[in-house]
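Here the complex is missing a single protein chain, while all its other protein chains stay put.
Note that the chains take the letters A, B and C in the order they are written out, and that residue 1 is the start of every chain.
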Amino acid sequence: MTGIAIMGAGRMAKVHAAAIKDAGAKVAVIYDPVLAAAEILAADTGAIVAQTSAEAMEHPDVDAIMIATSSDTHIELLYQAVETGKPVLCEKPLASSYSDSRAFIAKVGEAAAKKVFLGFNRRFDASHAGVREAVHAGQVGRLEQLTITSRDPFPPHLDYIPRSGGLFRDMMIHDFDMARSIVGKTIVSVTAHGSSMVDPEIGKLGDVDTASVTMIAEDGTIITILNSRRCAFGFDQRIEAFGAEGMVMSDNPRESGFRSFTKEAPGTDAPLLGFFMERYGPSYTDEIKLFLDCAKEGRDMPVNAIDGLMAAYLAEAATASLKQGKTIHLTGPDQEFDV
Amino acid sequence: MTGIAIMGAGRMAKVHAAAIKDAGAKVAVIYDPVLAAAEILAADTGAIVAQTSAEAMEHPDVDAIMIATSSDTHIELLYQAVETGKPVLCEKPLASSYSDSRAFIAKVGEAAAKKVFLGFNRRFDASHAGVREAVHAGQVGRLEQLTITSRDPFPPHLDYIPRSGGLFRDMMIHDFDMARSIVGKTIVSVTAHGSSMVDPEIGKLGDVDTASVTMIAEDGTIITILNSRRCAFGFDQRIEAFGAEGMVMSDNPRESGFRSFTKEAPGTDAPLLGFFMERYGPSYTDEIKLFLDCAKEGRDMPVNAIDGLMAAYLAEAATASLKQGKTIHLTGPDQEFDV
Amino acid sequence: MTGIAIMGAGRMAKVHAAAIKDAGAKVAVIYDPVLAAAEILAADTGAIVAQTSAEAMEHPDVDAIMIATSSDTHIELLYQAVETGKPVLCEKPLASSYSDSRAFIAKVGEAAAKKVFLGFNRRFDASHAGVREAVHAGQVGRLEQLTITSRDPFPPHLDYIPRSGGLFRDMMIHDFDMARSIVGKTIVSVTAHGSSMVDPEIGKLGDVDTASVTMIAEDGTIITILNSRRCAFGFDQRIEAFGAEGMVMSDNPRESGFRSFTKEAPGTDAPLLGFFMERYGPSYTDEIKLFLDCAKEGRDMPVNAIDGLMAAYLAEAATASLKQGKTIHLTGPDQEFDV
Partner (left out) sequence: MTGIAIMGAGRMAKVHAAAIKDAGAKVAVIYDPVLAAAEILAADTGAIVAQTSAEAMEHPDVDAIMIATSSDTHIELLYQAVETGKPVLCEKPLASSYSDSRAFIAKVGEAAAKKVFLGFNRRFDASHAGVREAVHAGQVGRLEQLTITSRDPFPPHLDYIPRSGGLFRDMMIHDFDMARSIVGKTIVSVTAHGSSMVDPEIGKLGDVDTASVTMIAEDGTIITILNSRRCAFGFDQRIEAFGAEGMVMSDNPRESGFRSFTKEAPGTDAPLLGFFMERYGPSYTDEIKLFLDCAKEGRDMPVNAIDGLMAAYLAEAATASLKQGKTIHLTGPDQEFDV
């Protein structure tokens, strides 16, 4: 059974530990600077606790490394993990700054970067993956318009906002990656709009909570992303891909097939799946399985550090577009932004 | 423009007068024993008022006759109308008793009976007609199970119950005809169950308000009809036709494509179409058009007095089944029932 | 019965003639420069034919005037119609150029302009009206994002493109009006993107066939409009209004409640309503009724020449935004654009 070292013992580490078990692999070693946290997760999973990240990564029972610590420590652990030559799965984002992401790719090189699996788990959601596969299989003909709606049920705590990097880097980053993976073409411009409508305090902190981004691909495909930090009716995660021969849609799955019919509401569906664990939970398991398969076969990871860089590049451009109030024309990931 | 004489000036006469106009024909003459009612409808439609039914039917501007009086007068007017040799459309039922219906067919003969259009307008509802056409076109393969759900929004006035003939003859009659038109095979047995659950007063009057009928066709197809005199969420009119290769369904159409999403009800459809005029209104116009076309071409009516007899025969059998508490095996419309 | 003079005897005139009849009014006089066309429609409706527009408008049987000629003749007839002091309903657009629209309002004054009903019939579509009413009634709380998708089943003939004024003025004009009517706030910026993806010939003619516009309202509400000149699965007309307390949606109504379930497609809905007559047909009747009511009561028209001007203003801004490749900040309808 493949043994995995998890860096981190917080919320995402627990999510991944459960997915590792479901995927038929084993959490072998856990490292977390907060030893007590590592010990709790170790007890739950039957793993051992390492005193240092190096000890964890280099442990002989460890076949693959998972980085699931806080975002600001990803990049340092990534450098260290890549060194070991073992397969690495890193939670998004690659790094806490765009320049650090760029430097990482430059340093390790494209070949190594493609061996780092980047945790854009939403790619493995059944509904979203259905859209991507249908588009790639030509079911809608030539793609012309792609619309992604992504709304969280409620905003994060206010004290998270200043260190989030802003809505585009923190929340819309998933949608940038999703757009790239579905469109499969170079994106040539980014235009962002944003407002603070959910909570004026978010606006005072210099961020937006309601946003829209329009991107144009090299062939003219128009991509629209709509985000909100709060949605009264739940976790609203939808995609529409419209093309010459039709449309495919990823609609919100529901808790069950329960429906009710009353005088007041003569046809009501079951609730949406609560938040990201309910909606995207199964995607983590599929992600790990794919990671382990690619690792075993020595293949490039289908979603890797380059994808992490490119999504961050779009987030950077959107941030710049909003700040400057104009469309940003993209020239490539070396482009410098005034943000 | 084809001129039509309407017998009756009540609710159904008004419905038909509007449909006649929509169908591009003209109400030429109106007869109603209550002269004042005839005059009001005549004023609305530009028709003239006749003093007797004979005068109305024989008027030179009259090309076709519509019988839309109260149920107990249908049969007498039908005999009279058939005499004129003009095309006749008669509201359901053919007669207020099954024996009268049977006698009518016997008297005028099958050929003449097939020239009388019987007003089972629901056959022309777009959703229901879609089911029938799909079944007849073989889209579900061999039909195996047919389920018809038919629920009124609210029960009729209690004083109507005693003269209604009972739920099977008054309400389920539409579903018996619908079943016959979709199945297109001889029905060999009828088993009825019924309860008085909506209003105990209906039970005290010897009728049921909640009922289920199972019928078996000669090839084994199982037909289920569910009726209720009251439905809190509106006029519930649905059909499911299940066969070897799939299923087609006539679901309740909605007032519009409006949907709402709130915390309490995260996905609610628009209301059902209110009652029979909202749901089945357009079917009356299609009915008249088809009647006029068949009349012009001298064809047998696609739904005619024989269909009226056969639906009444099933209602009679269901009434007997409920009374006797057993399955009734059908031998043909000459069968006598203890009801 | 209110008598109406129709200017024009073409496609839209016929649509309106049918709606006038359904609304219980009467086509009294018809004028069309092509006399033969006027005579055909007159024969269908029982109207008389006038030799000049003035004769039609001033005829004593005429209580109200409907302008349904080709777009380039609207403005001249409007000046003439306003002169008569009779109520006027003018098909959109007000004029074939924005400057002409502006001049019209300036000349007749706001008070008179508000007495001219402008034919934005989609406002009266049951699904769309449901969204507007729910938003105005506060059912979604404060409105934050409004998304309008509008796709025609197939593009117009190529020879129409050069005289259409371009997609924003010709097709998206309906969506600009819809957005204004739902949002009910001043719009402060317009950013347009467009591609020619449906037919490269449209691009060669200097127009786009696939477009997206983002508008920001004074309170930060983000409005997105998506258009395509062609949609394989039919006339795709949807609206989503998202706010602090939920969302309301106008989904595409279907031809009927028919659904089919096969091995290959285990749950398929009935087709969308074909094109604008199937989808928006009933809205023309409701429009006329409202027009007649307002005329009778001497009220300002709820959708009037000012609304026509403002929608045209947004179309002008979008055209400028696309040409200039930047966001246009709106200062008011006197703003001059480089288009």
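Please note the rule applied: a residue touches a chain if its C-beta (ideal position, glycine included) is under 8 Å from a C-beta of that chain, and two chains touch if they have at least 3 such contacts.
All figures in this text were calculated on a predicted structure; none of them were measured in a lab.
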Which displayed chains the hidden chain touches across the whole complex: A, B, C
Full-complex contact with the absent chain, from A:Q139, A:S164 or A:S189: A:Q139
Touching the absent chain when the full complex is considered, from C:K14, C:K114, C:H193 or C:R254: C:R254
Of A:A112, A:M249, A:M277 or A:V339, the one touching the omitted chain in the full complex: A:M249
Omitted-chain contact residue, chosen from A:R163, A:K204 or A:R259: A:R259
Footprint left on chain A by the chain that the document does not show: 125-127, 130-131, 134, 139, 238, 245-263, 270
Residues from chain C at the interface with the omitted partner, ascending: 232-234, 254, 261-263, 265-272
Interface with the undisplayed chain - residues on chain B: 141-142, 144-145, 147, 149, 151, 191, 193-198, 210-212, 214, 216, 219-222, 224, 226, 228, 230-233, 236, 242, 244-247, 325-327
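Please note the rule applied: only the chains that are shown with their structure count from here on.
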Copies chain A and chain B - rotation angle from C-alpha fit, nearest 5 degrees: 180
Copies chain B and chain C touch via same or different residues, half shared test: same
Distance-maximising chain from chain A - centres being C-alpha averages: B
Separation of chain A from chain B, taking each centre as the mean of its C-alpha atoms, in whole Å: 58
Where chain A touches two or more other chains at once, by residue number: 232-233
